[in-house]
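Worksheet for the structure shown next.
In this view, the complex is presented without one of its protein chains, the others remaining in place.
Going by the order they are written in, the chains are A and B; count residues from 1 in each one.
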Amino acid sequence: MAEPLLRVDNLVRRFGGIIATDHVCLDVSKGEIHAIIGPNGAGKTTLISQLTGHLAPHAGRIFLGGRDISSFPAYKRSALGLARSFQITSLLTDFTAADNAALAAQAHDGRHSFRFFANARKEKPLRDAARAALERVGLGHRADVLVSKLSHGEQRELELAVALATKPQLLLLDEPMAGLGVTESQRMVKLLAELRNEVSIVLVEHDMEAVFALADRISVLVYGRIIASGKPDEIRQNEEVKRAYLGDQHVVVGHG
Amino acid sequence: MKSQLNVSSVVAALVVAGLVLLPVYSNLTGNIFILTLFTRIVILALSAVSLNLIMGYGGMMSFGHAAYLGIGGYAVGILAQEGIGSGWAQFAVAIAVSALYALVIGALSLRTRGVYFIMITLAFAQMAYYVASGLARYGGDDGLTVYKRSDFGGPINLGNRVQFYYLCLFCLLAVVALVWRIVNSRFGLVLQGLRSNEQRMQAIGFPSKRYKLACFVIAGMLCGLSGALLANNTDFVSPAVMYWTRSGDLMVMVILGGMGTLMGPVVGSVVFLVLEEVLSQLTEYWALIMGPLLLLIVLFGRGGIMGMLGRLNRG
Partner (left out) sequence: MLLVVEQFLNGLQFGLLLFLLAAGLTLVFGIMDLVNLAHGSLYMMGAYFAATFVAWTGSFVLGGVMALGATLLLGIVLEFTALRHLYGRDHLDHVLATFGLILFFNEAVRLIWGPAGLALPLPSWLAFPVTILPGIQYPAYRLAIIVVALLVALLLYLGVMRTRIGMLIRAGASNREMIGALGINIKLLYTLVFGLGAALAGLAGLMQAPILTVQIGMGENILILAFVVIVIGGIGSIRGAFIAAIMIGLIDTMGRAFLPNLLRQVLNSASASTAAPALSSMLIYLLMAIVLVARPEGLFPANRR
């Protein structure tokens, strides 16, 4: 088998006495949507933060396209094509939607940002890239609105647009559906399904309907450990998963 | 930016117009004192503008900005005493040493955040203060008299009051224009993004620290320039210009005028220093009024003068 796009090898992270990430191994192939599910407090966001470089693991390695990125800071991982969306919306609230996306494009257009004089808002390539990313998520008409004036659903979409504007190979989405209404969720699922051909996705999500609709493979994280990993059908059938997670929630499919 | 004729822009324009016309008024009325006062105001406004670059746009609360006033001043004073009178050399040294100091201080200080950043910048400025106090050859505690103002040759004569005023004003307006360009540039957007959400900026691929450091150095150089001008204005430089209360004054000017606004620090400096002057003429105990006034401004006037004017416009 070819080297997977993302390979996580025995990752460990502790907080005091608690092991939040317990020897996690994970493969994500190119073009795949790989969902990570698990009950609250299973360590999903902790895992994502280690993948993006916002949190240092205590042991283990992370490879992106075969390259060991374990010690790289967040910005370097971004440069290599790793993008994330935040669980709690984390945007530049005093900027417009277009500015948010344009900054993401600016970080990745191959030219450094130690340019002090030219008006960056007049750089057409950046604005075009930003607009394209916004259009992609259906926010084209809201480009010049301040982030603080956007609705929650729009902010979730903008999170995705900002990630897309970095032209990523791999998207790490931390609960993109969080707090969305039914129609908004459906829009997001449709959007992610469309993206499947362009970019690989690691999807952390509580919305089981979305997960089973989208994922090529699913890994189940419980108390920091991956207890099962496989195709959606395999996960549905897995006794341990049922016991540890799905069983006590009574929701597998049909969750609103 | 859409064109907007709002109250704060009008006030900013009036302040600039007033500053430009001030020597005319001074000449007509024979009031030389006001020209001297405003020369000082313009110079300190320049340092407030530079502080606003790190504080207002970069979100870095430096409590040691007056150190650069001293560095710039001592560059002029020491070189003058050692027989190097050329303004070009003096100002170049003032700016270069400020840059170097900012680079070292910034690299160390930016490891900390929040209040610790405020305190470590303060600590370094106090160190600079004590270094200057220990320079026996250059007056130590008592300071150093600059017997001859910087010599730029040609028609430029800093000894001429009006000419010197306009030179300072030119520097101020040039620096404001520079900051305006920076704020809207790639660099400026990154900087403001970092102020807003540093983690997000790292996640989309910006190495945050080097941008902050660059900003810190630019602001230091600009304030070093202001220090060199100040030494020429007072014909004197002493450790007192670096004392922490002076850094506090600068912060007050920036916040009073409106942090993160282009003209806020200029307006703030004019208001603060004029108020200080007027109150001290009204009563010997001017600070008795000034102190509570500051408190009230903080409690009720969020966003400083420019912020209040902005609300006036909207409301």
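Criterion: contacts are C-beta pairs under 8 Å (C-beta built on N, C-alpha and C of every residue); 3 or more make two chains touch, one makes a residue touch a chain.
What you see is a predicted model; the values in this text were computed from it and never measured.
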{"item": "Displayed chains contacting the withheld chain", "value": "B"}
{"item": "Among B:156, B:177, B:288 or B:312, residue touching the chain not depicted", "value": "B:288"}
{"item": "Absent-chain interface as seen on chain B, which is shown", "value": "55, 61, 63, 108-109, 111-116, 118-120, 122-124, 126-127, 130-137, 140-141, 244-245, 248, 251-252, 255-256, 259, 285-288, 290-295, 297-299"}
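What we mean here is this: only the chains that are shown with their structure count from here on.
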{"item": "Averaged-CA centre spacing for the pair chain B and chain A, given as whole angstrom", "value": "43"}
{"item": "For the chain A and chain B complex, residues of the former touching the latter", "value": "52-54, 73-76, 78-79, 83-84, 86, 90-95, 99, 102-104, 106-108, 113-121, 123, 162-163, 165-166"}
{"item": "Touching residues (chain side chain B, partner chain A) in the complex", "value": "181-182, 184-190, 192-193, 196-197, 199-208, 211, 214"}
